[in-house]
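Missing here is one protein chain; the remaining ones are kept as they sit in the complex.
When the chains are written out, they are named A, B, C, D and E in that same order, and each has its own residue count from 1.
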Amino acid sequence: MNRILHIVNKSPTDRRAFDTCFRMAKAEDSILLIEDGVYAAVANAGFASEVNKRLDDFSFYVLGPDVAARGLGDISLIDGIEVVDYKGFVDLVAENDVTQSWL
Amino acid sequence: MNRILHIVNKSPTDRRAFDTCFRMAKAEDSILLIEDGVYAAVANAGFASEVNKRLDDFSFYVLGPDVAARGLGDISLIDGIEVVDYKGFVDLVAENDVTQSWL
Amino acid sequence: MKFSILIKQGPFTHQASDSAYHFTVAALASGHEIFRVFFYNDGVYNSNRLSEPQTDDRNLVSLWSKLAAEHEIDLVVCIAAAQRRGVKEEILEQGFRISGLGQLVEAGIEADRTIVFGD
Amino acid sequence: MKFSILIKQGPFTHQASDSAYHFTVAALASGHEIFRVFFYNDGVYNSNRLSEPQTDDRNLVSLWSKLAAEHEIDLVVCIAAAQRRGVKEEILEQGFRISGLGQLVEAGIEADRTIVFGD
Amino acid sequence: MEPWEEEEGPEVVKHFMYVNRRAPYGTIFAHECLEVVLISAAFEQDVSVAFMDDGVYQLKKNQDTTGIGMKNFSKTYRALDDYDVEKIYVEKESLDARGLTADDLIIPVEVVSTQAMRDLLGQQDVVISS
Partner (left out) sequence: MEPWEEEEGPEVVKHFMYVNRRAPYGTIFAHECLEVVLISAAFEQDVSVAFMDDGVYQLKKNQDTTGIGMKNFSKTYRALDDYDVEKIYVEKESLDARGLTADDLIIPVEVVSTQAMRDLLGQQDVVISS
């Protein structure tokens, strides 16, 4: 089985991309939040419970520059989501076998 | 209070526009489903229960040409949603005081 | 009744411009007046005369242009949105004019109803 | 490693082209090779040289063009998507070329990774 | 002289509401809507700006776009007051769902209930959704 880097760029409170990503991801997969997808990393938001209960299933990453742009640098993100920069994004693409963007 | 024609063009299984439309509409308002919003009119779909329980609160309309385009002409739509053509769309805009598109 | 229309998406990618076009045709057929059609956001791409769809597909740029000529409709393309997207006079289809955002506000003031088409 | 990039949205309206640009810069900085950047759907608008953003905003058309010149990156604009949207040779920025969809499939075959940016 | 500059005759003042439901940066809609609001201030109409759903994120403090290379337009919301655009409404339910409060926002706003927002919508003549 190829290890997949799932990329989600949609806000969890606008689109349903996360539902499908969570349904289709398998245990060894990684999930990277970029663009409006970074809102899913906010610890106090209602959607956090959906992420929290999957922290043991998948490796979660969030793109730091998108976090900062949206003013989320001063609030708590979910523990267990690793913040990466664009170089980290590139590394994740290289480390996994294939990428799937849940547009 | 102005009577509002709420226009929803988003699929209920893709975006959350219907949630907000239902939350913001008041009793005398009308709701028109166009474009991908017409999927909310399908009687057998999972989202039908959300529409059914609001049929007494709002007047529901669906744009026939968008229904036909999507191949929904041969399946059951929810009873109580009136099918209109583009002329009917125009009439609804004229009959209500203001329109709000839930993009 | 006087209608103003706001279109926020370009041709093809979203159905917004198609829906607005059919709405406009129906409004005119019902005897209503179209005060203005305002193109904002990606809607400015509807005025690009270089658009050349396949022959069996509709051509929204020329459909709007022809409708405007037949019914003297004011098609206004927002200058700020158009500049950043590279929609300039040199590629502007006949019947469209480029002007400021104030034309949208004026359209809202002058019309009895304003209808927004977008994504 | 060899990467191919697919961009499905134009500049400004969605962040897709911005994200793809920063990803590409980072990939090059990490020593990876970019086999091709393919522009499809509204992504074809990224090649419109008439684009003129406000002076305090970024200009993605020229950013892509400069990056391509510096690193010899192959920027391919899909001919079918470009024709219907009115992106023609006469408004094409330097560094972009218009070609067929086969170039996207070839990019997927030749690269070690293909990454899709869109909406 | 443009119609809205007329000084004689009955003044028609319409109620305009701009409805923001999108997060910033992921799409341009927030930014381009703000440009319309600023222009509309010159027309001496009754202007309201509503933020609900992901639109409340537009007002989040401490936006820093240096890492993504996009223009940080969030400071421009502070100009609304200079333009006499003072009716700025934020739906409480939308803030709550996102773990935010009025203290997290870049400008003072009126936080309103869903019922109050519904009533405000019912008082408009023109609603422009972004």
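We adopt the following convention: a contact is a pair of C-beta atoms (placed from the backbone, for glycine too) under 8 Å apart; a residue touches a chain by one contact, two chains touch by 3 or more.
Remember, predicted model here, so these are calculated numbers, not experimental data.
Let's see if you follow the contact definition: name the visible chains touching the chain that is missing.
So, spelled out: the chain left out of view touches A, B, C, D.
Which one, C:T13, C:N46 or C:Q103, makes contact with the chain that was left out?
Residue touching the absent chain, from the options given: C:T13.
Suppose we count only contacts with the excluded chain; which residues of chain C make the list?
Residues 12-15, 18-19, 21-22, 54, 56-58, 119 of chain C touch the chain that is not shown.
Take the complete complex as the reference. Which residues in chain D touch the chain that isn't displayed?
Residues 6, 8, 40-41, 80-81, 100-102, 104-106, 108-110, 114, 116, 118 of chain D touch the chain that is not shown.
Quickly run down the residues of chain A that touch the omitted chain.
Within chain A, the residues touching the omitted chain are 1-2, 4, 16, 20, 23-26, 97-103.
Simple rule for what comes next: only the chains that are shown with their structure count from here on.
Which neighbours do chain A and chain C have in common?
B, D, E
Among the chains, which has its CA centre at the largest distance from chain D's?
Most remote chain from chain D, centroid-wise, comes out as B.
Please work out the Cα centroid separation of chain D and chain E, and write it as a whole number of Å.
From the centre of chain D to the centre of chain E is 33 Å.
In whole angstrom, what separates the CA-based centres of chain A and chain E?
About 29 Å separates the centre of chain A from that of chain E.
Going by the contact rule already set, what residues in chain E reach two or more other chains?
Chain E, residues with two or more chain partners: 25-28, 53, 68, 70, 126-127, 129.
Counting only residues that touch at least 2 other chains, which ones in chain D make the list?
Within chain D, the residues that touch at least two other chains are 12-13, 15, 19, 22, 54, 57, 119.
For this structure, enumerate the chain pairs that meet the touch criterion.
So, checking each combination of chains, I get A-B, A-D, A-E, B-C, B-E, C-D, C-E, D-E as the touching pairs.
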